[in-house]
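Only one protein chain is missing; all other protein chains are in place.
Moving on to chain A:
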Amino acid sequence: MIEIDGLSKNFGAERAVADVSLRLETGTITAVVGTSGSGKSTLMRMINRLIEPDAGTVRIDGVDTREIPLTELRRSIGYVIQDHGLFPHWSVARNIGAVPALLGWPREEIAARVEELMRLLRLDPERLGPRYPHELSGGQAQRVGVARALAARPRMMLMDEPFGALDPVIRQEARAELVAIQRALGATILIVTHDMAEAMALGDQIAVMDGGRLAQAGTPAEIVLRPATPLVRALIGESERGFRHLALLPVAAALTPGAAEGEALPAGATLADALSRMIWTGARRLPVAAADGHGAGVVALEDILAAGRGAP
């Protein structure tokens, strides 16, 4: 668990981060959202002490980060940035194995770990391992950046706009991939983004920063249903708020017994998927396929709308 307690930082007369407290539960993803200049990157950089806070503490599993030697702290935290920051003069494999090498792992162990991670991130070790960063596509370079951050099995990962340089289609894939990896490894992740949709798609917890202060922190549903400030409301997008909420709810949330005409929705679909299908087909009731162990059923338009409002 990461506890951020009363963290503040000024750059000269400018207040970057003011008295922010936040808890990151182990094995969850926290998305920090804000406009540029909101202090979200500064907040992140104070966790691995790339920036030293003026006041406040960060504790990792109860240990104050100031009591951990700087290089040791940083080697234990994976770090991913927008422009990947790969070493251009090192091969992909050497880039990924950088932190294990710093930690003095035996050579064979590093090689095995690099291969394992490349397979996990769908990078062909034989073909791409000996290549150099400039020979990679944007999506591949970004995955190498993630693999490098994961290499030494860090307790937590910091990701600063990790998908910012990717095109929308690849970004979608990269997000899904990140969630899958995070679930598989159980890592604690803090991700900084200016994109509320990205935060909603990734975050177990969303923290909205505004002018250096924490405007609101909560689950995606809490943020959508009860935005605390006008800025939070604006970041969600008033016209998309209802749909955003539906995108967070699985069809199971509005499932009723029965049967309906038409192609069945997969059990993993969201209510937003269901509503979208209804808009295009004109149907008011849709069948839902049976997930293993759960009975099939139908979702009805009025139940979707009620669920979207947060009504029971």
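Keep this in mind: a contact is a pair of C-beta atoms (placed from the backbone, for glycine too) under 8 Å apart; a residue touches a chain by one contact, two chains touch by 3 or more; residues count from 1.
As a convention for this text, contacts and distances are computed from a predicted model.
Student: Name the absent chain as its UniProt record does, using one of the following: "Aspartyl/glutamyl-tRNA(Asn/Gln) amidotransferase subunit C", "Protein translocase subunit SecD", "ABC transporter permease" or "Electron transfer flavoprotein subunit beta".
Tutor: "ABC transporter permease"
Student: May I ask which residue of A:86, A:121 or A:235 touches the chain that does not appear here?
Tutor: A:86
Student: Among A:75, A:155 or A:213, choose the residue that contacts the chain missing from this document, as touch is defined above.
Tutor: Here the residue in touch with the unshown chain is A:75.
Student: Just the residue numbers, please: which parts of chain A touch the chain that's not shown?
Tutor: Contacting residues on chain A, toward the hidden partner: 48, 50, 70-75, 77, 79, 81-89, 91, 98-99, 102, 132-135, 145, 148-149, 158.
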